[in-house]
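Following this message is one structure expressed as structure tokens.
And now, chain A:
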Amino acid sequence: GTDADPDGSSAQRRDGGTLVVYAVPNPAFDPRQSFGWLNRALSDSLLDRDPTTGRFAPWLAEKWEHNAEQTEFTFRLRKGASFSDGVPVNAASVKANFDGVTQDLAAGGGWYVRGQFEHYEKTEIVDDHTIVVKFSKPNPSFLTTAATSQLALLSPASFKIPLEKRRTHFVASGPFVVEKYVPDERLVLKRREDYAWGSGLAQHQGRAAIEKIDVRLVAEAGVREGALTSGEAQIAEAPTVDGSALLEKQGNKLYWRPTVGIPYSLQPNFRKPLVQDIAVRRAVLKAINREELSKNATGKIAPPATSVITRTLNGYQDFGALLRYDQAGARKILDDAGWTLGADGVRVKNGRRLSLVIIGAAENKPIQDAMVLIKEQLKTVGIEVTIKPETGIGPTWWQSGADLWFSGNKSAEADVLRKMYQNNGTTTQPWLYSDSAEVSSHGKRLQEVLQGEAVEVDATKRNRLLAEAQEILIEDAICIPLVEHESGFVAAAPRVHGLRLDSLSNLVVYDAWLGK
Partner candidate 1 sequence: MVAESSAGLVLDVEDLGVCYLRARERIEAVRGVSFQVRRGERLAVIGESGAGKSTIANALLGLLPGNAVIDSGVARFGDRDLLAIRSEREWNRIRGGAIAFIPQDPNIALDPVKRVGQQIDETLRLHRRLRDRRELRRRSVELLGQAGLPEAERVYDAFPHQLSGGQRQRVLIAIALGGEPELIIADEPTSGLDVTVQKLVLDALDDLVRSRGLSVLLITHDLAVAAQRTDSVVVLRDGRVVDRGDTVEVVASPRHSYTRRLFEAAPSRSARRLTATPRPAAGHAERDRPQRPDAAHLVTVTGLHKSYVTRGMRSGKTVKRAVREVSFAITEGTTYGLVGESGSGKSTVARIVAGIDRPDCGTIAYRGRDVAHAGRAERRRLHRAVQYVFQNPYSSLDPRLDVAEIVAEPLHGFKIGARGERLDRAAEALVAVGLDTSFLRRKPVELSGGQRQRVAIARAIALRPELIVLDEPTSALDVSVQAQVLRLLVDLQHEFGLTYLFISHDLGVIRLVSDRVGVLHNGALVEEAPVEQIFTGPRQDYTRRLIDAIPAAPRTESSEPSAR
Partner candidate 2 sequence: MPDTKTRARARGRLGSRRVSGQARYIIRRVYYAVFVVWAAYTITWLLLFLMPSNAAEVMLRNVSGGDSAADRAAVAALEHRYGLDRPPHEQYLTLLFRAVKGDFGISTATGRPVIEVIGQALPGTIQLGLAGLVLGTFLGLGIALAANAVRAPFLRNLLFSLPPLFSSLPAFFVGLLLVQFFAFGLKLLPAAGAGTAAHLVLPAITIAIPVSAGIAQVTAKSLVANLRSPYADYLRAKGVPHRRILLTHAFRNAIIPATTLLGMSIGGILAGAVVVETVFSRQGLGRLMQTSVTLQDIPVVQGVVVFSAVLYAAANLLVDLVYPKIDPRISIG
């Protein structure tokens, strides 16, 4: 940027003003059911975590500690904080939050924190401002999750609202509250004048500088960019790759951080015979040119993936060598497996064409472009691809008949792998692979590693287990990572100061202020 004054300086902080944001319409902003910058504007968590150092900072909890086995976590709550419905943030209301998770899980929700609460026992109230959260098994990733919006605290009353409705109707303790919400059109946030419990990482204390945030929900990136260019908006969320370059040239600032969690990957639907074939998955993994995807579809903000988790996560290990673009290798694998090139350039085996359906979010232009490129790349090794753009793809994506799902996942913990790939015999994820030999060359090893990692208190041992899990997933091509997509990507006008991204790569607007 060209600002004479760095954003951190609070000497020039101006109070007041309305921030106009052109944002991507999101059918939900309940932090426990969605991602996005709105989460951090509306809600607080017990802890905060520095995205660069990984150090925890106090927020609604002043102090925290856990036992050596990491089964008991004690939090001392800050005094004076309250939800916007007037309910104080105290031991009882925080207990309601943890108990609420189990309730949500039973109702089919709470997916983001499921892994952390598999062995949840209870929350004990020690005194009005002290609680102890107890698990039956070690939970080394609990604190990291507690420091994200996925475990943001809601007013106890919110848990009485059914999950579907809570997506937009909930009460939290954040620096802003919803003043007006017109679905798919507009969201107006108003600051809480009495807010005085900012995170330890915040650049200021007390209420937010910005009085109002006027959020226009606009699906088209072009329009969002145009609004920033024409001065109508101060922030444009998720600009296009090409557009953002132009916006930056106009003097706007770009904010993003590589996502944390699982990079954009292709998740196979193991119910489909074609992708049950390990050779096919391995060929796909090798035939993809990740550099090209990054350069032409997702942009510089999304570097090629080097593992099945992002480099921002604890436990990440670089497997870039295994993910090298290797057309010849891919061809060889297919040839060896008996897939012969047909007349139309598509491989055949036993009269079956090597034709895969990839499903991906229709509203996400980079994903669409990336799928087009993948289609081209796979074609060169004799794999035909049909693209299936869909909106609101969820757990039933495998029912659509697709072979591969283009998706990523956000999580502050490498434990996300367990959530994704543990196969505990239930049918909760019927699209997942089985352990049979034709599907996996490592037998049941992956399950052992994942279960072990979850309860391993020793960091070094745990990292070793995580590294092994990553390796198996890549070698067996159970996950085909592509690029580390950007997160919290926004373009902001030069007069917007004080923006930052949190540990889950969500934009934080609490510290923001508007210059002249």
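Quick note on selection: all candidates are chains of the complex that A comes from, given by their letters.
Criterion: contacts are C-beta pairs under 8 Å (C-beta built on N, C-alpha and C of every residue); 3 or more make two chains touch, one makes a residue touch a chain; residues count from 1.
Bear in mind the structure is a predicted one, so any value in this text is a computation, not a measurement.
Checked against 1 or 2, the single candidate touching chain A in this complex is 2.
On the chain A side of its complex with candidate 2, the touching residues are 22, 25, 27-28, 33-34, 107-109, 111-112, 114, 162-165, 167-168, 182-186, 216-220, 223, 226-227, 229-232, 362, 390-392, 394-399, 427-431.
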